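With one protein chain withheld, the remaining protein chains of the complex are depicted in position.
All chains are identified by letter, namely A, B and C, in their written order; residue positions are counted from 1 within each chain.
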Amino acid sequence: MSRIGVFICHCGENIGATVDCEKVAKTCACLPGVEHSVDYKYMCSEPGQSLIREAIKEKKLDGVVVAACSPRMHEPTFRKACAEMGMNPFLCEMANLREHCSWVHAKGDATTEKAIDLVSMMVEKVKRNKPLNPIKVPVTKTALVIGGGIAGIQASLDIANAGQKVILIEKEPSIGGHMAQLSETFPTLDCSQCILTPRMVEVAQHPNITLYTYAELESLDGFIGNFKARIRKKAKSIDETLCTGCGVCTTACPLKKNPSEFNMGLGTRGAIYVPFPQAVPNKPVIDRTKCTYFKTGKCKLCLTKCPAGAITYDQQDEIIEVPVGSVVVTTGFNVTGTDFFSEYGYGKYKDVVNGLQFERLLSASGPTLGEVKRPSDGTVPKKIVFIACAGSRDPAKGIDYCSKICCMYTAKHAMLYKHKVHDGDATVFYMDIRAAGKGYDEFVRRAIEEDHVNYIRGRVSRIFERNGKLIVRGADTLLGAQPVEIEADMVVLATAGISNPGSEELAQKMHISYDKYHFFSEAHPKVRPVETNTAGIFLAGACQSPKDIPDTVGQASAAASKVLALFSRDELTREPVIAVVNRTAPPLFSTCVGCFMCQTACPYGAISREEIKARDGKILKTVASVNPGLCQGCGTCVAFCKSKSIDLQGFSNEQVYAEVMELLS
Amino acid sequence: MEENFEPKILAYVCNWCTYAGADLTGTSRIKYASNVRIVRFPCTGRIDYNLLLKAFALGADGVIVSGCHPNDCHYTSGNFHARRRWIVFRQMMEYMGIDMRRIKFSWVSAAEGAKWADIVNTTVKEIRELGPAKEFSTMNKEVTI
Amino acid sequence: MKIGLYPGCSMDGSSREYQESLRAIAPKISLELEDVKEWNCCGASSAHAIDHALSLALPAKILAQAEAQQMKELAVPCAACYNRLASTKVELAEDEAMRMKVAKMVDLPYTGATSVKNILDVLTPLLTPEVVKTFPATFPHKVVCYYGCLLVRPKSVMHHTRMEDPMEMDELMKRIGATPLEWSMKTECCGASFSITRTDIVGTLGMNILEDATMRGAEAIIVACPMCHSNLDMRRTEIEKVSGKKYSIPILYITQAIGLALGCSPQQLGLQRHFVPAKIEAKLKVQQTTPAAAAVS
Partner (left out) sequence: MLQSSHHEDPSLAGLVWTKTGISVERCYQCGKCSAGCPAASEMDLTPSVVLRHLQTRDADSEKKVLSSYSIWLCLACQTCIARCPMEVDLPKVMDVLRIESLHRHLVHPKAKDIVSFHTSFINTIKRFGRLWEIGLIGEYKVRTGHFLQDVAVAPVMFLKGKLSLVPELHRKFVRKIFAAKERA
């Protein structure tokens, strides 16, 4: 006869107001095997917990049911309390009287009845609970960082500098991401590349970092501490071990006219190219979609010119498999496409550009070497109109959110333009100025007051071309929304920040969730901002939502610290909710008949064949056996087992049937 | 059908999606019929359909089976196995004379508190209309598992 | 192709030439037109401004009449009428109560079975490159296509994919050998119903359109809307008063341009009815001998 203790929590009014807790306690006291049954205002409070602890001691309880909130909330709390009294924590179960009863039903007998059912059901379960011991699994102390932008770089360096191994993969030929494209950064106006490139080099040279550029994640399996990542290294068509990065091939390539991704189409590159001078690694790749050799089999100029003999046309994509303990996702963001603003003639007029394109025009390393020139005719624009919220906060265009960074970089753009073209005239159309951040609002004020950028509150309705000028039709909502028409030489759209193409597929590969804009979702918006809902996978940067560099770097370091906390342990303890194959005395050894249905069902390949041998080594029987390290405790195998030989600890057949039978008795 | 009949309904749900979803129903204070009793499993993949037979054998009027949406399974594929086995089992149960309208199979994610309340309420309503499950009242309550 | 036709008031009056040119080209492009019987005015831009129910009842009556004549498709060349009819269809489809109310007023069964087609919808599938090949002449002129408001807006009714930069008319013009120019006023408003009450506004808006068209070296502005036409053609003096400039650029209905390519006489197409003389001709194809009509039939 078992000695169960039942503890009914009022949770203040939360349960008490709807459920007659006293009655529940009294009724449960009479249940067979219940030794002790009380109700109390707050079981999770210290006095509440000591109530349980004392009862365990005095009444010599061998099982505890706490009827309170959801086990997802306080199961650890109460199991800990029990453990403190030397009771095996897995002999403590919770009945969910709050989320599943008092909060969802009206006050009344039916509700109290249900409460009693829920408790007695758990009593029946606990009677059949077995003492369990937590399982230990080893941690692979290598982190996979996906995406080599500033977020990925920061996370990698933080982890690597703490002495742990990092594998950093980047889908482009070079790391650096969008930050490498930026001219200067707000609010301090320090040169983006000057602060980024040293870190890029550090990544390349760091003994703890393995860098794979031009590579993408193929698949990710496993679980926290023990992931298995398959990485596709796209064929660069050059042998990196031989290539010295001398650049002869890129100058030799006859195809010079391909639009350069790095320069947002404002510059050009060859078919074999290095995306930008400071690229890391500073070694070229061949764009097979453009290269004449791959189209016609002719040319081979780079091959003949290369002094190192590093050109390898026949190179294939390579897929490598690496064990990693943790993953940091830092895949960044993108900006809306050119077809997005027909009313602004975007994609039709050369001189209507987006923010990233303008960064390239401002950048000393850009196609105009930092001189602001019109893409159409190369003249210096005397009048530029900047349009904030171009796509952001625009439900009609499917983007309801604020892109967060545009207010600041638009102010920066206008300011830098004025610094470069002193007699130039900069006008910004805005809806609101969102400059929350250290020194941010001061920065915008500076643009307005010192650099005399003309801010007009209102959205632009249309842009069209007349005699080589761009006619911008806006309104000044602070003057009764009276129409404003500006003849501009150039227009810069602060287009919305959006998720990267393919982020949906990537999220599915990793089993992490994403929002309706395909930005990855954090585990909790307030208290778990860099975790995903999959343990061991973390987020940083604009892949979670558009954000500026300081926020991104901060998040990256936060994610790194999460990884390091994980790596600080040699093994993880997991709940012992795992499957076991029963064992009986010889000659049966186990009721397992060796059909291995369980093996086919197991998603984790945790089930293997075990041969039971006699002393003389003769195989007596082959049965299934579960690897506790790999088993995640889904219990699919249990449902498949014909002979009921495999069972799930904590959710054993005996336990669940007992629950059901109690409910319907 | 008899007056003020209160159906007994069991819900077999997975811990990660539907159980959490039902928790959300609670935290968002959405009210639903109190006829349902939730039995928690780690995953729908764990749900042995003998449990449905057992439930009806013991006089349940309806059973809800609910887990994560396809592709959202915490254990990657448990819910697919559940669905696959369900296809096989339902024919068997039909053959055994169980009224399939008494079994609800659904996906409820951790974010779908309202949907859970919905499912419970509609199920309770439908089962009320069907009346108490008589099919098994004669059957021996001790079905071996 | 046989299709219903709702001419609308203007096509019987101020834009008679639009109807004339349409009827002139129809047989030559195997387009058979069946008029809606007992048709009434659609309420144009006035009804909706002062009486909502009426603004729906008048078009509903027309649509009901078309249904009574078992018309699957109803061609509505006047962009203004087209817009009213299309909008009415949508609103009545969405608003049960209003449909009941209107049904009472109209006193003819209305189900919304007849689909409404504008002139471009009708012409585009007919003037395939093969068909156009058989035209006796081409229309080798630089033109700008002016769509105005009512052919492309609102989104909820027209579901136009290139609302800001429509191309259908340009495409048709290309087919008959014209050079449609890129310009900026394609879908700007001409002042519509203000042609009588606020001629000054019509003057200003008209000026913007004519100015841009001439500046780009267009020889003609192609339209598909009587209101646009009258504002740009009949109101030329008002426009010139505002701009202080003379504009000689003629305004042609799309049907007139096509008519010229089909070898119709200016008279047949009612070109003489324009205020601004349309001294613009088609160019006969030299190799082309067989009469167009025969060729396409």
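One rule holds in what follows: a residue touches a chain if its C-beta (ideal position, glycine included) is under 8 Å from a C-beta of that chain, and two chains touch if they have at least 3 such contacts.
On a predicted model such as this, the values are computed, not experimentally measured, just so you know.
Asks: Shown chains touched by the missing chain?
Replies: Computed over the complete complex, the missing chain touches A, C.
Asks: Taking the entire complex into account, which one of C:Ala57, C:Ala137, C:Leu210 or C:Ile251 touches the absent chain?
Replies: C:Ala57
Asks: Which of C:Pro27, C:Gly112 or C:Pro154 touches the chain that is not shown?
Replies: C:Pro154
Asks: Taking the entire complex into account, which one of A:Gly16, A:Gly424 or A:Gly474 touches the absent chain?
Replies: Considering the complete complex, A:Gly474 is the one touching the chain left out.
Asks: Kindly state which of the options C:Gln70, C:Thr128, C:Thr197 or C:Ser265 is in contact with the chain not pictured.
Replies: Result: among the candidates, C:Thr197 touches the missing chain.
Asks: Just to verify: which one of A:Lys283, A:Arg459 or A:Lys547 makes contact with the chain not shown?
Replies: Of all options in A:Lys283, A:Arg459 or A:Lys547, contact with the hidden chain holds for A:Arg459.
Asks: Give me the subunit A residues in contact with the hidden chain, please.
Replies: Interface with the chain not displayed, on the subunit A side: 343, 389, 393-397, 431, 457-462, 473-477, 480-484.
Asks: Which residues does subunit C use to touch the chain missing from this display?
Replies: Touching the chain left out of view, subunit C contributes residues 9-10, 12-16, 38-41, 43-55, 57-58, 61, 104-107, 149, 152-156, 163-164, 187-189, 191-194, 196-198, 201, 205, 234, 237, 272-275.
The definition used in the following text is that only the chains that are shown with their structure count from here on.
Asks: How far is the middle of subunit B from the middle of subunit C, if each middle is the mean of its Cα atoms, in Å?
Replies: That pair's centroid distance is 62 Å.
Asks: Taking the mean of the CA coordinates per chain, how far is subunit A from subunit B in Å?
Replies: Distance between chain centres: 33 Å.
Asks: Give me the residues of subunit A that touch two or more other chains.
Replies: In subunit A, nothing touches at least two other chains.
Asks: Quick one: which bits of subunit A touch subunit C in the complex? Just the residue numbers, please.
Replies: Residue positions touching the partner: 342-343, 348, 462, 464-467, 471.
Asks: Inside the complex, what are the residues of subunit A that reach subunit B?
Replies: 70-72, 96, 98-101, 103-106, 110-111, 113-114, 117-118, 121, 508, 511, 513, 577, 601, 603-604, 632-636, 638-640, 644, 648, 650-651, 653, 656-657, 659-661, 663-665
Asks: Provide the residue numbers of subunit B that touch subunit A in the complex, in ascending order.
Replies: 6, 8, 10, 15, 19-20, 22-27, 29-32, 34, 37-43, 45-49, 51, 54-55, 58-60, 71-72, 74-78, 81-82, 85, 117, 145
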